[in-house]
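Take a look at this one; I'll ask things after.
Here the complex is missing a single protein chain, while all its other protein chains stay put.
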Amino acid sequence: MTSLSKAPQPAAGPVLEVEDLRVRLRTPRGTAHVVNGLGYSVGPGETVAVVGESGSGKSVSVLALLGLLPPRTATVSGRALLHGEDLLTMSPERLRQVRGPGVGMVFQDPMTSLNPVLSVGRQLTEGLRAHGHVSKAAARARAVELLGEVGLPDPGRAVDRFPHELSGGMRQRVVIAIALANSPSLLIADEATTALDVTVQAQILDLVERLQTEHGTGVVWITHDLGVVAGIADRVLVMYGGRCVEDGTVDDVLERPAHPYTRGLLGALPDLAADDGGDLATIAGTPPPPTDLPAGCVFWPRCPVRGDARCETEQPPLAPVKGSHYRDKGTSGVPGEGQYRDEGTSGVPHRAATWCAEGSGS
Amino acid sequence: MTQLPTPGATPAQPPPSEPIPAAAPPRPRWRETLGLLARNPTAAVSAVVLVLIVLVAVFDETLAPDGPNDQDPGRQLQPPSWAHPFGTDEFGRDVFSRVVLGAATSLRVGFLSVAFALVVGTLIGLLAGFYGRWVDDTLMRLMDVLFAFPAVLLAIAIVAIRGAGPANAILAIGIVYVPIFARVTRASVLGVREEVYVRASRSVGASDWRLITRHVLPNAAPPIIVQTSISLAFAVLAEAALSFLGLGPRRPNPSWGLMLADGRGFIEQAWWYTVFPGLAIVVTVLCFNLLGDGLRDVLDPRQRTLMAGGGR
Partner (left out) sequence: MVLAGVSVLVFSLIHLVRGDPIRLALGTRYSQETYDALRERSGLDLPLVEQYLTWAGRAVTGDLGVSFRSGETVTALIAERLPATLTLAVAALLVALVIALPLGLLSALHPRSFVDRLATVVSQFGISVPDFWLSIMLILVFAGTLGWLPSGGYVSLTEDPLGWLQRLVLPAIATGVVSGSVITRFVRSSTLEALGADHVRTAQAKGVPTRQVLTWHVLRNALLPLVTVTGVQLAYLLSGVVVVEIVFSWPGLGQLAYQAVRDRDFPVLQGAVLLFALVFLVINLLVDLLYSRIDPRISRS
């Protein structure tokens, strides 16, 4: 399969290629199908924003990449190639080496993501020293530097502090510093800036951007903040019920959303959404429990459109959205299955999983 | 292996960051509780065994082949046989019969002392938790004082002063466990008191009594029930200890602790004399503990009660 992205450095292949990622979790209420055939790729220096409501499987899908799900309850299948090397099948020791310099991860909850009984410096240097011979003093110096880079005031003293002595925003920055410590070639940020105020957030985004230009770091950015999406993302992936229901360039997805769910999120459908500022809008109802997904389209129970007979019975595939120039050619409203064509100026296809994509016009 | 083992017990919780729907306060729903218990085999078996033990205690005279002091002269210290499944003691008495007859003593003292601790402790905990301020301070300091004494020693001291005998044993054991019930109840009350609906009813002008009976007690009940089961285990143990030390029922009344004390002198010749009464204690205590654990899993998942053994 060809790369979906037009990489800034065409010589290098994609940083990450995820194919048909599936995650099942054993729960007392039965098997939860949390991620169901997710596929995307991240090129060097590229930023992919992942959006979707709580519970749509965003966190689980990235935790699965690094083997961080509880091994006793989670079954992961598919492929996740980091520079061509499959994360899901690599040896435990190789995976350990990749965690850190290969993939850095910023976790969702700053309050619990740090060890309460170890100093901030200790938690930072630990990561530095796990990958290569770094002296204690050098690691410490680098830790101070990193804390300064993520905008922590007085980093020289902050290294010796304990997490409970820091505010939520400061802890969040420490978690970010830990993820950036080894200049990873892929950065995964799970709602990383949610706890931060706008200036600090801008500072962090600048830092990440610099990392991207200097190291060609690919970024997967999970967020609820449409401002962030618009500001940093090259592409957007909309998740619902463990699937990608729509993806494409920022412009395509934000301005010409094709899936009723995306339109709901963006507040494009007034009867569906209650708009609240920059954040994603809320949609009436709740996502289906992953233990009990609907037989047809995952969004069917909440969908206000339901414009096709197959909605209730058959899951629509992710297929290119008929763009405006398609309509010019007079194609029908339903995209052809399996039909695959790059479109638009970015070379990135705009795809959606719905039986009744109508493009941006309607 | 690089994979860290992860708790098998907590797989299904939603990630902590997701908003958890404001749960209704856990009210004990009896049907459901029993159903869940029945699905916990250890707890269910324990409950059944306990019911059997209680039946044995109630129908002891019918079940025991011999009277407590029937002697079989010439058959002293006989090993277990068909006629005497648990052997005989130094007077030729049937150990099996005496174990059966001893159940009533153990259970009576156990139940009554826990009932005492339950009533007094719950009352103190309710008052302390509900009225707060100086009431709370005074009562809980008092409980701290009681808590500072080793349980068995305090019971021994009380019995030593009041004189040996079942009534004083009940009082002594009861007093020892009052602080535990007071603490558990108080903690529950404090939790419940903050809940919106209590504040709501208070502003509407509900009386304290109504608040306690309608809101506080039903919510404090689960940990108290768990604590009761666990305390019964220790009350039976403490009763046995007091009897063993000669501070419980007097000879020749059949009592498990007393039998152990007497059997100790014949340990080289007659292992059955001490093994069977001891097993009776172990089984009873074990069942109360297991039932308590099972009840905790069902009723008190947040583990507000002391772990079994914590009150010893």
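So that you can tell them apart, the chains are marked A and B in the order they are listed, and the count of residues begins at 1 in each.
Here is the rule we use: a contact is a pair of C-beta atoms (placed from the backbone, for glycine too) under 8 Å apart; a residue touches a chain by one contact, two chains touch by 3 or more.
Every value quoted in this text rests on a predicted model; they were computed, and no experiment measured them.
K.L.:
Among A:D109, A:E191 or A:D234, single out the residue that touches the unshown chain.
P.N.:
Hidden-chain contact among the options goes to A:D109.
K.L.:
What residue numbers in chain B mark contact with the hidden partner chain?
P.N.:
Spelled out for chain B, the touching residues are 1-2, 4-10, 16, 141-142, 144-146, 148-154, 156-157, 159-163, 233, 237, 240-241, 244-245, 247, 260, 263-264, 267-268, 271, 274-275, 278, 281-282, 285-286, 289-290, 307-310, 312.
K.L.:
If the hidden chain were put back, which residues of chain A would touch it?
P.N.:
63, 66, 68, 72, 92, 96-101, 103-105, 107, 109, 112-119, 123, 126-127, 130-131, 162, 164-165, 175, 178-179, 181-182
The criterion applied here is as follows: only the chains that are shown with their structure count from here on.
K.L.:
For chain A and chain B, what's the span in angstrom between their mean Cα positions?
P.N.:
So the centre of chain A lies 53 Å away from the centre of chain B.
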